[in-house]
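A protein chain is absent from this complex, but the other protein chains hold their places.
And then subunit A:
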Amino acid sequence: MTLRLISKLASPSALRRCALASSKSQAFGTASLLQRSAIRNAVSGPGGNIYTARSLHTTAIAHHGHVHKPNPGEELHVTFITKEGEQIQLEVAEGDNLLDIAQAHNMDMEGACGGSCACSTCHVIVDPDYYDKMEEPDDDENDMLDLAFGLTETSRLGCQIKMTKELDGVRVALPAMTRNLQARDFQ
């Protein structure tokens, strides 16, 4: 629950764009550098990084146990754009993969095959600026991407993207696959 709170803080409604579906321009094309730094500012805030409330994260992480706590000073950053269009920036450790990271932070990403590159449920759409910094997907990953819904030119499987220094700041969007109805929408 605390994480959701952070996400609200971190995503001023002006930036809450409907997180995409199919084309890379829809996903990222319009997110200018300016907007991106706005996201960072919103996240960091003038009074320092709201993520200094790190205990919140560690609780969530300890619960799942798949990811590592970054060493102080070596934190890498990843921003998930949720299906609802919220932007969630996280501090993560080098070497952890995006599926484990998303699940450790209770984000809505499935990993039906447990991260063994045998399904396409952890499909993410990567910011084109970062896509090119990644190693090419191998044959196994391509085979699974071929089955992903709403495949884009910058689609990847979250379980296959390991955080590196080059990827610091990467943004990925979770494709909206299903409705997500809430009781309040019917009142």
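Operating definition for what follows: contacts are C-beta pairs under 8 Å (C-beta built on N, C-alpha and C of every residue); 3 or more make two chains touch, one makes a residue touch a chain; residues count from 1.
One rule holds for everything that comes next: contacts and distances are computed from a predicted model.
The chain absent from the displayed complex carries the UniProt protein name "NADPH:adrenodoxin oxidoreductase, mitochondrial", chosen from "NADPH:adrenodoxin oxidoreductase, mitochondrial", "Adenosine deaminase tRNA specific 3", "Cyclin-like domain-containing protein" or "Large ribosomal subunit protein mL66". Residue-level contact of subunit A with the missing chain is found at 110, 112-114, 116-121, 139-140, 142-144, 146-147, 149, 151, 177-181, 183, 185-186.
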